[in-house]
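One protein chain is absent from this view; the other protein chains keep their places.
Every chain is named by a letter (A and B) in the order it is written, and numbering of its residues begins at 1.
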Amino acid sequence: MLKRVHFPASLLPYLLVAPQVIITLIFFIWPASQAVYQSFLIEDAFGFSTEFVWFENFEYLLQDDHYRDSFGRTIFFSAAVAFLSMSFALILAGFADRVIRGSTTYRTLLIWPYAVAPVLAGALFLFMFNPTIGIFPYLLEMVGYDWNHYLNGRQAMFLVIIAAAWKQVAYNFLFYLAAMQSIPRSIIEAAAIDGAGPIRRFATIIFPLISPTTFFLLVINAVYAFFETFGIIHAVTQGGPANSTTTLVYKVYNDGFIGLDLGGSAAQSVILMFMVIVMTVIQFRFIEKRVQY
Amino acid sequence: MVENRPLLSILAHIVLLLGVAIVALPVWITFVGASHEAERMLQTPIPMLPGDQFFVNLRQTLWGSGLEGTNTAPVWMMLMNSMVMALMIAIGKIAISLLSAFAIVYFKFPFRMGFFWMIFITLMLPVEVRILPTFEVIADLGMLNSYWGLTVPLIASATATFMFRQVFLTIPDEMLESARIDGAGPMRFFWDIVIPLSRTNIAALFVILFIYGWNQYLWPLLITTDTDMMTIVVSIKQMLEAAEQSPQWNIIMMTALLAMIPPIFVVIAMQKLFVQGLTETDK
Partner (left out) sequence: MAGITLDSLTKSYGPTEVLHHIGADIEDGEFVVIVGPSGCGKSTLLRMIAGLESITSGEVFIGDKMVNGLEPADRDIAMVFQNYALYPHMTVRQNMAYGLKIRKMPKAEIDRRVQEAAEILEIAQYLDRKPRQLSGGQRQRVAMGRAIVRDPQVFLFDEPLSNLDAKLRVQMRLEIRKLQKRLGVTSIFVTHDQVEAMTLGDRLMVLNGGYVEQFGTPIELYERPASVFVAGFIGSPAMNFFRATADDLSVTLPNGAVVPTAQSARGGVICGLRPEHLVRDPSGPIEMEVELLEHLGGVTLLHGPLQGTDQQMVISLEGISEIQIGDSLRFSLPPELVHLFDAQTDRRIG
């Protein structure tokens, strides 16, 4: 935590932490407390009057079918993104760990989507799946399947999921490959001498040994799907059709900036904050474990 | 690998190449889209091989007025805005995190832990969950449509502070003692010893933060209403909307490509630092 020796106390350390602390106070602590405060208010549409209503906004939210649907949808969306991108990355990492030469080359060829902004990932998939000119609707039509994610909510959800998963493959691949490469070769060799073939080795030795990484990635992917996919949804579906892709974060934005429902949006923010806190705690508890591992 | 099974190795290469192809497909299609005339992109099936209009499109996208029917700024201007924003965020985050981590590790002063926890809390408050009130603060401070408004609220960083704290803790205590005997004061020690000893960590973090900054979307979307301040990542959304009326997919795809290239270039050119930065900040 602290050095055994340090400089004598003076005004200096306060000056050093000042920029960080001032920015934190103005742009983090103050807005967050405002969000908490506003979540107890109801404001009329013109902003003329506000009323302090305690937990009414929260009660309203929890009874609101739209909000509850959005909640379930977000969880489904996150789980699907995490599962899709993690399993794809795991397979690729498993093979990349096998090849003697070229695993770094494959790494280079696979990690760059990390650098693509979510909204751009959305734009790319939107282009490929554009009902009029996209390549995939064209191919699907040939086998008799009608694609139009502007009308079909399931198709819209599928599209944002694969766009979000595509971008995250890079990150998952990187961590899986690193985890596999850190397994001592002697363990794998011992398993080979015990007569375990490649598939069996992967299932019984490698996969259990990298389970801490799997758990870590699960949390990271959940956080990603919750908070960082706003751009994808905003670009591809704008939450539609008929709210079928409205995740919690998209709803906060939509209710606050488009619907101008201050109290409701603030109450949603507070709930999200609570969820971030839970995820952060999980993440940190996990890190303690990983240090021992 | 352990045993010699040529077939398995070939299979591995096939699967990996397939994986690379799947991952690269969206960008290939984008590239193809950016290399044809606008009219060609309206006939199905759209081409799967590049056309000959790439440089024509590039010139038109970069220096032209952008897409017809939209009010976006010229693309070169948006690229510049993105660059300024990404650099300000990356450098700003690194600078204030270095300073606060240095204070927290090398000084013992009242409220030290209080400050530490205050910085820690920022981890729990991503911009997405405090959009509206933060927007109000920026509006009240008159920072809308400015580089400061775009970047300053994003530069407080618990992750970077923690990382530097970790790095500083690995610098042997004797460095400080030796510097004290040599007569170096705190700031001198910071510049002459601490910064040089953390420079690979700084570089690694810079790569990550540059990408983070470049790819910001929600925040610039709210803060920049002025087209002159628009970043390239934000402009894509506007172009997609305009595409309903004026489907110039070649320009849109070219813009998307231009928006992707700088961060992808950074990742590939500084792969080692990038991997180091990614694994360290998430520890």
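Annotations for the structure displayed:
As a convention for this text, a contact is a pair of C-beta atoms (placed from the backbone, for glycine too) under 8 Å apart; a residue touches a chain by one contact, two chains touch by 3 or more.
Here the structure is a predicted model, which means the values were calculated and not measured.
Across the whole complex, the hidden chain's contacts among the shown chains comprise B.
The residue touching the chain not shown here, chosen from B:S178, B:T225 or B:T279, is B:S178. Here the missing chain is touched by one residue of B:A38, B:I121 or B:I193, and it is B:I193. With the whole complex as reference, residues 172, 174-175, 177-184, 188, 192-193, 196-197 of chain B touch the missing chain.
FYI, only the chains that are shown with their structure count from here on.
Of all residues in chain B, those touching chain A in their complex are 1-3, 5, 8-9, 11-13, 15-16, 19-20, 23-27, 29-30, 33, 41-42, 44-46, 48, 95-97, 99-100, 102-110, 112, 115, 118-119, 121-126, 128-134, 136-137, 152-153, 155-156, 161, 169, 173, 176-177, 186-187, 211, 214-215, 217-218, 221-222, 233-234, 236-237, 240, 247, 249, 252-253, 256, 259-260, 263-264, 266-268, 271, 274-275, 278-279, 282-283.
Per the touch definition, chain A reaches chain B in the complex via residues 2-7, 9-10, 12-14, 16-17, 19-21, 23-32, 34-35, 38, 88, 91-92, 95-96, 98-100, 102, 106-121, 123-128, 132-135, 138, 166, 169-171, 174-175, 178, 188-189, 192, 198, 216, 220, 227, 230-231, 234-235, 249, 252-253, 256-257, 262, 265-266, 269, 272-273, 276-277, 280, 287.
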